[in-house]
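In this view, the complex is presented without one of its protein chains, the others remaining in place.
As written, the chains take the letters A, B and C, and residue 1 is the first residue of each chain.
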Amino acid sequence: MSITVKFFARLREQIGQGDVTLSSADTVQSAWEQASNGMAMPDNTLCAVNMEYVDKNATVVDGDEVAFFPPVTGGSYAR
Amino acid sequence: MSITVKFFARLREQIGQGDVTLSSADTVQSAWEQASNGMAMPDNTLCAVNMEYVDKNATVVDGDEVAFFPPVTGGSYAR
Amino acid sequence: MPADIRTAPFDPWQETQQYQQAHLEAGKYGATASFVGTMRDFNQGDDVTSMTLEHYPGMTESYLGKICDEAMQRWELIDCLIIHRVGEIHPNDPIVLTVVWSAHRKEAFEACRYLMEELKSRAPFWKKEGLENGHRWVDKNTPG
Partner (left out) sequence: MPADIRTAPFDPWQETQQYQQAHLEAGKYGATASFVGTMRDFNQGDDVTSMTLEHYPGMTESYLGKICDEAMQRWELIDCLIIHRVGEIHPNDPIVLTVVWSAHRKEAFEACRYLMEELKSRAPFWKKEGLENGHRWVDKNTPG
């Protein structure tokens, strides 16, 4: 079994990869640490486990999909 | 010259006519009295002079169009 | 910024699309809020068989135009559209369409709702329900 880590948008580009597979991780924070190539987690980072928003201290179990992304900017677009 | 009086909706049916021409009237109230066949003005009647809402004490001058109607009920329809 | 009275059924989505294509400059509006009021079924336990909307020709157009003007002054909008049916109306017929185009969504939402609230309280329309034998005037607007 394993844990899938996904990075989106700016974070994916900064970390240099979108998908990482970990053999294990206890929390969202520890998944970040193992997968982020040493980059500190930006304060405004949003975290999800299995596509639900969670706190970075949330527990992770085998088989989970953990995702990290910047604040969302959907909807209309006006400059 | 003359004053045109119009009744709409329920008022038109109650009074029995939609358009009345008067030779003169000083106020909206007096136009009602002359044109309404003796019917008292219902409390919730709305009055307009030349298609602008006015008070029933508003002055009327030669050539004006005076209208009387019940509360408005436009927009959608839900029972 | 037209305020139209229609005596025949209209398709609110087609009207919106056509108006937008004809009158709005591409790339300038970011937000479009619209409302459609539709005739619901008569058949809710009584004997209403039809519905007719009377209006005060001239004053109606004038007030719908005024309400658009007021919205344009109160919010920063690009354009407004109001279409209102009159005459005999059948279930599922659109009765009223209000559309607002603006740069941002807050203004569009607020102004669209304003158009509907003002229209319902000030534009000279009266609803009459047809019954099996005769008719009756609808005295009060429905809330909300």
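Please note the rule applied: a contact is a pair of C-beta atoms (placed from the backbone, for glycine too) under 8 Å apart; a residue touches a chain by one contact, two chains touch by 3 or more.
Here the structure is a predicted model, which is why all the values come from computation and not from measurement.
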Residues on chain A that touch the omitted chain in the whole complex? 6, 8-10, 46, 48, 51, 53, 67, 69-79
Interface residues of chain C toward the undisplayed chain are 11-14, 16-17, 26-41, 91-92, 103-109, 112-113, 116, 142-144
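Rule of thumb we're sticking to: only the chains that are shown with their structure count from here on.
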Could you grab the centroid distance between chain A and chain C? Build each centroid from C-alpha atoms only and quote it in angstrom. 47
The distance between the C-alpha centres of chain B and chain C, rounded to whole Å, is 25
Chain-centre distance (mean CA atoms) for chain A and chain B, in whole Å, is 70
For chain B, residues that touch 2 or more chains besides their own: none
